[in-house]
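Only one protein chain is missing; all other protein chains are in place.
Labels run A and B following the written order; every chain starts at residue 1.
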């Protein structure tokens, strides 16, 4: 059965090194969708970093003479009810929307991985208690928790981020715990124990490095969903507050004009859609590439 | 005259909980290793042969401390290994190292070779990175790797080279005893020959002792001075390799030897001893463990059997060749 796996045959000899360009070419041929995802995310990053250089107008500059203008050469995505350029607002909105999503993933991932590894290594009652707590957290809907937090602490982007981050923690706890449990049975971890290694040593040198790649895949896939949730929170008024440019908030204000000024809600909505899709495509692609059965590259 | 054993296992028994009831109480037990005694003398190779489920892997894991002993003792250089702690434990660990079966899984895929080789030293601590690297280079060369390969990751190597890395790692603490748990069964024959030759060379040069676990009878015969044949967690026959293999006393050993595929022999006839199932090790049979499959079972086999010396015309090897079978014992 070994022979069917083309990788095995190259294992004995050295695989020749190929250039980055070759990698891109291979990606185009084997998985064009991953390439599309990569492209979207790259564009997004450029947008976030270079917003002041790309945006033709100040996103908050009111121009009452140019209210609710349809898309044109001067205003690619048109203007809103006070004459702000929508294209610029969408560009700047990527900072609020994606920045929030990124922070949420970072917070929930670091807390989740810490608790998950701890749970997997310590085991016993601690582990059981942790998993039950996570079950409870998992049962909380993100939007409801966000509303509760908003009611208690006042609506703000930070509060809604906190709510989403809390709800996302269990996914990472479970993943990290599962990784820890399976790695604990791996022979190289057992070998390390026979050399007298402590739990901390094994966690630092064997578990974290090996558990990282599935976690990164999970994070990339999560990012898309969180962009959607963050936008949804802003849409119902629990996230970014005006006049901050944020995609969800833009769609929300564009809603009242949807019949006559279609462009107002459509373009920010498309931005959300494309971003979420890009994250998912890239995440799927990375997962496939890391899957040893599909080859290591 | 007789040297003190480097490793001695006394009356070792390992049981695992097999099933538990609703209250978490153990209702049945898996008897993995039953009252095993063995010793390894300085400079010798002891082979343990047996089929899957005979307890040889559990025995090794119990010896190295990965599995808790139910009863019995493991002595390394005369000191109780399981009960030791602190610096004594550390020193005993240095003397005994293990090489696992599959180098693919026994090497962390994310560490470079030099870190893998020196992991036991890194864990012990007190050596700067430069010294570890120098030691890794020295070890790598001694097992036939090139020093320019030190920064590569395990997946860049073939199976045989990976097993060399694992051997270098085991040698890093200057051990006196290596436990080899099926070190070549994941490799192709031509590569197996390279690894066996390397191990024989290391033994000659460093005076190592080996505890060699294998299911491959012809390999054990080639590699080992003494052997122990295990069946159902028990040693059924032990003695010098040539005595056991050329003149097997236990019926199980005979069946095992007859089944070994060989270029010269034809297939053995199929009989009950080949087609029967291994008895369940949750409830041990009374008397001889092999009785149900044994072709030569006689009245008397239902009594517990002791490991006794096989009577030999050649008196020299007689006391060392022992079998657990009443057919060979003077009445």
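One rule holds for everything that comes next: a contact is a pair of C-beta atoms (placed from the backbone, for glycine too) under 8 Å apart; a residue touches a chain by one contact, two chains touch by 3 or more.
Here is the rule we go by: contacts and distances are computed from a predicted model.
Per its UniProt record, the hidden chain corresponds to "ABC transporter ATP-binding protein" from the list "Septum site-determining protein MinD", "ABC transporter ATP-binding protein", "UvrB/UvrC motif-containing protein" or "sulfate adenylyltransferase". Of the listed positions B:10, B:51, B:91 or B:302, the one in contact with the omitted chain in the full complex is B:51.
Of the listed positions B:99, B:256 or B:301, the one in contact with the omitted chain in the full complex is B:256.
From the set B:8, B:142 or B:158, the residue in touch with the chain omitted from the display is B:158, counting the whole complex. Considering the full assembly, A:30 is the residue among A:30, A:67 or A:95 that touches the omitted chain. Panel shows subunit B; residues 51-52, 158, 160, 188-194, 196-197, 200-201, 215, 217-219, 221-223, 241-242, 255-256, 258-270, 273-278 of it touch the chain omitted from the view.
Quick note on the criterion: only the chains that are shown with their structure count from here on.
With each centre defined as the average position of its C-alpha atoms, the distance from subunit A to subunit B rounds to 49 Å.
Interface residues of subunit A, counted against subunit B in their complex, comprise 11-12, 14, 186-188, 190-197, 201, 205-206, 209-210, 296. Against subunit A, in their complex, subunit B makes its touches with residues 64-66, 89-90, 93, 97-98, 100, 102, 105-111, 119-120, 123-124, 155-156, 158-159, 169.
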